[in-house]
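These notes are about the structure you will find just below.
Missing here: one protein chain of the complex. Every other protein chain is in place.
And now, chain A:
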Amino acid sequence: QSEAGTAGSSHSMDKSITLPPDEIFRNLENAKRFAIDIGGSLTKLAYYSTVQHKVAKVRSFDHTAKEVPSDKLYEISVQEEITARLHFIKFENAYIETCLDFIKDHLVNTETKVIKATGGGAHKFKDLIEKKLGLKVDKEDEMTCLIKGCNFVLKNIPHEAFVYAKHADSEFRFQNTHPDIFPYLLVNIGSGVSIVKVESEDKFERIGGSSIGGGTFWGLGALLTKTKRFDELLQLASKGQHTSVDMLVKDIYGGSYGSLGLTGDLIASSFGKSATADKDFSKEDMAKSLLHMISNDIGQLACLYAKLHNLSRVYFGGFFIRGHPVTMHTITYSINFFTKGEVQALFLRHEGYLGAIGAFLKGAEEDNPNQYSWGENYAGSSGLMSVSPDINPMQRARSGTFDMLEMDRLERQLVNLPLLQDASSYIPDTVDLTEDALAREYWLSCFEEALDGVVKRAVASQPDIPEAAERAEKFRQKYRHKLQTLRHQPFAYGSLTVRSLLDTREHCLNEFNFPDPYSKIKQRENDVALKYYQKAVKSLEELSWEERQFALVRVELTAGPFCEQLERPWLVDAYDQWIERLKGPPHKCALFFVDNSGMDIILGVMPFVRELLCRGTEVVLASNSGPALNDVTNGELQILTERIAAMDPVIQSGLKEDRLTLVQSGSSSPCLDLRLVSRQLTWQLLPSDILWSFVPQSSKTISSFVFFPLPFPSRLDKVLAMVVRERQTDLVIIEGMGRAIHTNYYAMLTCESLKMAVIKNSWLADRLGGKLFSVVFKYEDPTRKPSKDTVALTPS
């Protein structure tokens, strides 16, 4: 058997598991359906489990009944919900026996009779698996599994694929999930190379290959350098100079070969200078030359096949690639050279798991996992670890032992918003923290400092449960560790964004059973705000049309009492165009992404909705499917809307006539409450506005501001997409700093859009060249020329 060759493995391998196994093989007691992929040095185990979750539900009180309890609007209950989860664990083959023993001891489910197996090592360990687990090993074709796994991750994991750029600000440039992943080319570089064309879920073909692959690098490298291990060879190569071994164009021409456009530094003949008996070459130089030779050759063949089959998406995988910056760089270079930049080499974050995922899917076909949408669980997944020896030795050591991927089944199927101009190029996040080191540093610190507050809030949300404090502490450790990981490896879960930081925190909170820490706060806020609804509407009604439009926008922007700071001109000011537009015919249908509970939704959004309805515009209110901080959820919004309808005939008739519709966004992404943010964020309350003077001070502090993005998911609930299409939506309203600035600022829609926000973060305001509380009011009509007021939100 070959020397174990994966990066990170130590020479003297400790066969005992270094991490508590129950943190690795999680939820085994509910596990069913196993699959295993055993490669030359790594084993990947997959299983399916069901996870019991606590979820917060709201239920309206029957207000007609006699026993109206206190003054509460609705009741909150915590229920148990069962969701599905996929577990994938990667470890070195050396641990396989220990792992099988552990699984056997914890496996309760007796239904499972078969384990799907794939990979070159599957036959070698067949007897061991059957003996230890008592499961029948059912072998599946390696390539079929690989393709199935690849399709699955490409479809379900945003930022799965990335382009590698060694010298760029961020080495990893993650690709947007393309709505249609087919067709593509998969170049699997194992000991040899297989080139597979994938045309659909079930249709793929091995169109070619090459015998010059990872085995050639390893085998020939071992002969030339007397270095046995694959990762050591790569290390040698990363230190070498190939020019002492290779014959370059300039060695033959003295310079470039101009008429063919071949530059002097190109390799004319690999190992061309070593054709002599009387010279010694360093191990490093030979390893480097070999690496170039093999990478260039594979790249060239891949390009020839891509050209012949007219394919532009080419993914590379196999042990030769597997997260090694050295080989990703040389392959990328080769592809760029041979296609003159027309084709980009793409790599996958979960490349190592493809076979296991595919084998699992093969075994789970009756559950039809492909009919669901799945999401990567950031709490349970290790993320992409750089195997570069120079980067963070701690991470490297860990990646050498156990690596995990967990995926949750999403309750609803997600699709693209049909109104996006170009779904494939849409990037929700305005700033990519993977690329922007300053912003990354700021936000990571910001989240770290806010952690104490989040922990306190979580504990407070479960006052009757004594072990809540302990769980909250576990949450703190988990999330802090995630933040530390992200500091070293910002690319671990795809592009790092404020949104992904929030999502990760939400996943960690859920992991420790804090499903909705804000439910009670939201309840109280909604209650208070409702009391002022009629007053607010009345004062708006008293204004002239022009005054009212302006007041509505101001209310929208602030959901609270700002005054001087709202004086125009704003930082981005398309208010005049908006008013001009309002003087024209009404919109057919407006899609409104709502944000916070309390004043924001009740006193900010609803009057605006009301005005639209009065104009004859249908309104679709999209709210979060699941709880996330103080966001109003769909369940809460239904109750709130009913209550408002009872007070307001306009809303009432809107609902009745189906001109006002509530839909779920499909998202459960978080926002952050003011009080949980670090002091660094110098957000302040401002003097009261005349219009809002009747709002009690206490309620302003609760819900007025959303400083964090409400993620505007590129993947949306299917029903929402349908409604949007049916209603012929011609206006999208996005409001709040998080949604309109952090995300979606550059989103191009096929219909008119309104993006409104106040920059309430001095750091960000400073960066955008504006002052604190600058207003962004961006109205865009794709049929007209873009507004000149657009400010570039990324620093120059």
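We adopt the following convention: a contact is a pair of C-beta atoms (placed from the backbone, for glycine too) under 8 Å apart; a residue touches a chain by one contact, two chains touch by 3 or more; residues count from 1.
Just so we're on the same page, contacts and distances are computed from a predicted model.
You can't see one chain of this complex, but its UniProt record names it "pantothenate kinase", from the set "2Fe-2S ferredoxin-type domain-containing protein", "Cytochrome b-c1 complex subunit 2, mitochondrial", "Phosphatidylinositol-glycan biosynthesis class X protein" or "pantothenate kinase". When you scan A:94, A:268 or A:655 for touch with the missing chain, the hit is A:268. Residue A:252 is the one among A:55, A:94, A:165 or A:252 that touches the chain missing from this view.
Of the options A:48, A:91, A:172 or A:305, the residue whose C-beta touches the omitted chain is A:305.
In the full complex, the hidden chain is touched by chain A at residues 1-3, 5, 120, 141, 143, 190-192, 194, 206, 208-216, 218-220, 222-224, 228, 245-247, 249, 251-255, 257, 259-260, 266-278, 281, 286, 293, 296-297, 300-301, 304-305, 307-308, 338.
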